[in-house]
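To start, I am sharing the structure in question, which I have written as C-alpha cells.
What you see is the complex with one protein chain gone and the rest in place.
Up next is chain A:
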C-alpha cells in the first residue's frame, strides 16, 4: 500500500518535471538580464514597453468583447436547443466542435477570401471592421469550450419545467432568460469565459494574419528579436493562464456549494 503510494508520487513528480524544469529554467534565464546577478530587469523592460501595454490591453478588450458576445450567442442557443430542439443537440455539438478540427489558419484564409475589401461584406476594409471580424473569429475558436461548459451547467437544471413555471407566472422570454436560466448556468458561463480569456490572450494566427496589434503577435515579435524579454513574457503569459485556471477552479468549487437542483 505504502510503496504503491510512493511509486505513484514518483511517477507524478517525474511527469511534472518535464513541465516544471523548463519553466524553472525559463524563469531563471529571464532573471539574468543584468550581468552577474539576478534581477527583474527583463520584466521591467517588458512592462515599460509601450507596445506591450498596447497589445496587451488590446487583447484584454478583445477578450472581454468575445466573452460578452460569446455568452449572448451560446447561452440562448444552448437553452433553445435543450428546450425545443433536443433532437438537434448532437448536430449543434458537432458544429461547435468544428473549430477544434479545422486549423485556425484555414479559417482565417477563408475569412480573408469571404470578407476582403472587394467582397459583399468588406469586414477587412477598415480597422474597426477587422476588429469585429477578429472578435467573431475568437468567438469561433472559443465556441467548443463555451458551448460545452454552458450545456453541462444546463444539464443540472430542469430547463423545460422551469421555463413553464416561469411562463405560467407571466414571464416573457427575456425575463425567463435573464432571471431564471442565466443565474442557474452562471458557473458554466464563468468557466467558459475564463477559457475564452486564455485563448484570446494567447492566440497568434488570427490576429497576425488579420494584421491586428494583439498580444500573440507581439509575443512572437519579441521572441524573434530579443534575448531576455521573451522568457519574461512567457512567464507572464503563464501567470495569466494560471490565474485564469485558478479562478476557474475557484468558480467550479464555489458553484458546487451554490444552489442547484435538489
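By our rule, a residue touches a chain if its C-beta (ideal position, glycine included) is under 8 Å from a C-beta of that chain, and two chains touch if they have at least 3 such contacts; residues count from 1.
Definition applied: contacts and distances are computed from a predicted model.
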Inset, instruction - Select, from "sulfate adenylyltransferase", "FAD-linked oxidase", "Putative spermidine/putrescine transport system ATP-binding protein" or "Pyruvate dehydrogenase E1 component subunit beta", the UniProt-recorded name of the complex's unshown chain. - result: "Putative spermidine/putrescine transport system ATP-binding protein"
Inset, instruction - With the full complex in mind, choose from A:100, A:127 or A:169 the residue touching the hidden chain. - result: A:169
Legend entry - Selected from A:96, A:140 or A:184 as touching the chain missing from the view: A:184
Legend entry - Those residues of chain A which, in the complete complex, touch the missing chain: 157-158, 161-162, 164-172, 175, 179-180, 183-184, 259-262
